[in-house]
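Supplied in structure tokens, the structure appears directly below.
Every protein chain of the complex appears in place save one, which is left out.
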Amino acid sequence: MLIIEQIINGISIGSIYAMFAVGFGIVFSTMQVLNLAQGVYATFGALFTYFALTLIGVPFWLAAILGVTGAAILAVIADQVAFEPLRRKNIGMLGAIIASIGVWIALEEVASILTDATPIGFPSGSIPRESISIGGVSILQTQVLAISLSAIVITAVYVLLHRSRVGAAIRAVGFDKSSAMIVGVNPRTMIVSAALLSGAVTGLSGILLVGGQSFNFTTGNVLLLQGFAAVVIGGYGSVLGAALGGVLIGVVQTMSQSFISSAFQDAITFGLVLVVLLYFPRGLLGTTETVRA
Amino acid sequence: MKSKRSLHSLTGRKRSRTAIVGLAAALSMVLVTGCGSTDSDTSTAAPTETSTTEEAQSGRAINVGLLAAETGPLAGAGGAFLSGALIGQQLVNETGLIGNGNTINLVIQEASEDPARSATVAAQIAADEQNVGLVCCILSPVAGAVSAVANRDGLPVILYGATQPGLAQPPYIFRTTTMPQFANETLGRELSEETGLKSVAYIVMTDNEGIVSQSESFKAGFASAGVEDLGTVEIVAKQTNFASAATSAIALGAEAISISATQAEAVGMVAALYDKNYDGQIIGLETLTGVGVFDSNPDALDKVPFPVYFLPSEVNEAGQRFVDAYNAEYGTLPDSFAAQGFNAIWVMGAALAGAGVEPTRASLGESLNALTEVPGTIYGTVKFENGQMLAVESVKIVSYSKPDGVIVPWIAP
Amino acid sequence: MTIAPESAMTPALSLKRISKNYGGLEVLSEVSFVVPQGSIFGLAGPNGAGKTTLLNIVSGFDVANSGSKSVMGHDATKMDALSLSKVGVARTFQNIRLFKGLTVREQVNAGAYRHRQASIIAGMIGLRSQRTDNNVTQGMTEEALAFVGLSDSADLLAENLSYGDQRRVEISRAMATKPSLLLLDEPTAGMNEADWMPIADLLQRLRRQGTTIVVIEHNMRLIERICDEIVVIAAGAVIAQDEPQRCLRLPQVRLAYFGKSS
Partner (left out) sequence: MNPQTALALSALSFAIAGSVLALSTYIALWTGLLSFGTVAFAALGAFTTTFLINNMDLNFWLALLVSVIAGGIAGLIVGKVFIKLATHWLALATVALVLIARVLVVNFPGFTGGSGGTVVPVKLSIWELGLLLIFVCLLLSRLAQSKFGIAATTTREDPQVAASLGVPVARVRVIAFGISGALGALGGVMLSTQLGYIDADTFFIALSVTVIASVVLGGAYHWAGSVVGAAVFTGLPVYISQFMTHGQFIINGLLLLVIIVFLPGGLIDPVRWRRWRARRAGPGKSSQPMQSSSTDAEVLS
């Protein structure tokens, strides 16, 4: 029983990592940007939701939609302000990483001011808190929500990217801008829509993470590290890879935490990251588009 | 009047506005210098504020440095400490605690609880002979960095927040932090006696020595009441997966679960246990106090006992004076961080009183070393042992009350 | 200097049934030919025939799926760019690849890198060997610069030179390695006669110094002028190998080039 419950715990937190990782991966595979500001989008997704709940007082589902939208718009603005100039000037990887650090620092301070740097949480009653108990295994409704939502969203993203014309266009841009132009795709539109999509998914992951607990302006950084581990393990450029990477991390963490030692859980996670980087250069499920060695 | 303004600009509520002002200031700054800095660790600092009050005319205004943390990860607590300290300055001067017409004048420098920044600013304060003492530090590493500077320059320091064991090192480093360790032990003992607790399990954040030592004191307390220890679940800072820790802890099947973690993690754990329908007694620790904590999770935090040294609703005369002054200034009741900030300044005042007509670092140091007990603090009469303040008598077991989130004495179910 | 046995018998380069395909698309199929030492050898053929791919494989920038190659008598099938440079292979690029931000002299001096004896560590501590190295490579640099006639613009940023001069810089950088086999990818692309003539006799002077040259060219007049022998590649396969004049008259070649054989 205990182990089953723990596995479910792992899957639920993992599904949140997974969603973040997918958001992270979209940006990387389309814009070749390792966006360190991605974690802040998650924080803001949660923040916008919080303000929608407390200031406007709309129901949770609506607040969440507002939060997701806010995060998506934020991501687009950040992309156009910070990364678009770099793309135009053709300043590569390092430049983008540094720029994303800039965005990260600035936005985190904004979040700190908005929250007075104190812990906040969704007001009571706004989200379902009860837990369902099935044969001695108790599952939180928030966990059910997290797992089902991310399953739906990730599938949707997968279908959008790999089964639709828009997705094909987006991936074409990611693969080779110039040839994309030749086949009549406007790279900028595609990049903006990629940023929008990634921001939305990331924001949702943030909302689900803090749902039912308190959070503060640095919450997103945790997701950043775990999500980064997830994408590395799952492989960039592959939606399903990143997703499974996230779930894997979640389960591995939970298991090591409850059956080995929580003290070393980060060492285990990121040790795994190194192993994958070195011995599975494309991630466990990565695509050939991204060769790392 | 200057003091009033400075006080206002420092209340948390006004922070956003200050931010805009600061922003403008910085912009002009950047325009001037044409270059700037990025450092996600060191943070912004308050303009040097020196507030003087009318009593100053008769005697001398004695400068005491204070490292503020209005920004950075601890801005929440930092603001409370600072607000309390400013009231401390106000009351020390109004009551003429120091005597000889002398008044205390806080030289406030923002250091955002960052070790490097704090060491730098401390060096600046230490370099000015006018500053006879320094009050600071919420985080233990910061306290360590500042202590190094202070020991070098022979500057007496009072630490008001850091809880790691062994930080108080006379002759220069003293600590008025009301050590949660003692409080936890008391809580453990009294709570078990009141409720006839049989067994308890522990959730401990293992990568924070201060917290670990707090959990030790809980264990000592419960053990002394003969409660059975059913095991410990470890968590780490920046924990995301509270649910699994909760599952493990609940699985230990204890009548009560005692949580030792820093604020965010403690709140998260309480919530997870609550959501997992844990039917036993959840026991918190002092980190559960603070602005916004209750609102962050009212359902879960209701009825979770935790120890505090200070409770606005149950105060002695000195405490009442503090509460009134604080309320008059900020329109809210002080939390235990504010109380610690206040008390640090009050003790500093008491020490200055014993430091002669013209206090110097040397005389203040001697006075602090000679200090064995201070009567009339908001914690009652407090004792000093090896530079550490003890106020065990004033420990209170409290919990948040629904719906308004006021902290009230805890009533055993 | 190269480790290669400098006997006229051993060919400078010999390719045996080199094949290359990118994800099923066959770019080269069973290409084989031999380049005798001291010759100027032309690689001709319409665009997309696979000439550059072949050059990449020879210089270790790309790996063949099958087949073998040997350079100056060494089996070079498994060699990467680094080890090939050690046996004396140097190259230029169709789209110029100079180091950004370096002056002409620095570019060429980098070419002489492999003639530095001092170990990297010795260089850090700045031992004597380091200084002698600097003198040696300086000599080589100036020589190579003078050879292509860029001594005057040696201190300019290479990227500020004209297109033609940038090509010269690339050639002189390659020369500074003192190669025994020099691979040139369209050295006169986009040049008018006035520009490419000097390059042509530059190559001939190089050959006189005993360097073997393999050159990809579209400029038939240049080919006829300097090449001893050419192979024509079309659709990844060798369709002709002979002296330039005769080769270019062959029907299959004209077909490949002009789509008609007469």
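First chain written, first letter: the chains are A, B and C, and each begins at residue 1.
Note that in this section a contact is a pair of C-beta atoms (placed from the backbone, for glycine too) under 8 Å apart; a residue touches a chain by one contact, two chains touch by 3 or more.
In this text, all values refer to a predicted model and were calculated from it rather than measured experimentally.
The shown chains contacted by the absent chain are A, B, C, with contact judged over the whole complex. Of the listed positions C:Ser14, C:Thr52 or C:Ser85, the one in contact with the omitted chain in the full complex is C:Ser85. Which of B:Ala61, B:Ala85 or B:Ile125 touches the hidden chain is settled by the complete complex: it is B:Ile125.
Of the listed positions C:Leu157, C:Ala189 or C:Ala235, the one in contact with the omitted chain in the full complex is C:Leu157. When the whole complex is considered, the residue among B:Asn208, B:Gln340 or B:Ser394 that touches the unshown chain is B:Asn208.
Across the interface with the omitted chain, subunit B contributes residues 9, 15-16, 18-23, 25-27, 29-30, 33, 35-48, 70-71, 109-110, 115-117, 119-121, 123-128, 140-141, 143-145, 147-149, 152, 164, 206-209, 212. Contact between subunit C and the unshown chain involves residues 59-61, 80-82, 84-86, 89-91, 93, 97, 99-103, 106, 109-111, 113-114, 116, 118, 120-121, 123-124, 126, 130, 133, 153, 156-157, 159-163, 166, 173, 177. Think of the hidden chain as still there; on subunit A it touches residues 32, 34, 81-82, 85-86, 89-95, 97-99, 101-110, 112-113, 225, 228-229, 232, 263-264, 266-267, 270-271, 273-274, 277-278, 281, 291-293.
The working rule: only the chains that are shown with their structure count from here on.
Of all chain pairs, the one joined by the greatest number of contacting C-beta pairs is A-B.
Our note on geometry: subunit A versus subunit C, Cα centroid distance of 48 Å, whole angstroms. Against subunit A, in their complex, subunit B makes its touches with residues 12, 15-16, 19, 38, 40, 71-76, 79, 206-207, 233-236, 238, 240-245, 247-248, 251, 263-264, 267-268, 271-272, 274-277, 290-293, 295-299.
Looking at the complex, you find that subunit A touches subunit B at residues 2, 5-6, 9-10, 12-13, 16, 101-102, 104-105, 108, 112-121, 123-124, 129-131, 133, 138, 140, 142-143, 209, 212-216, 218, 221-223, 226, 250, 253-254, 257-258, 261-263, 265-266.
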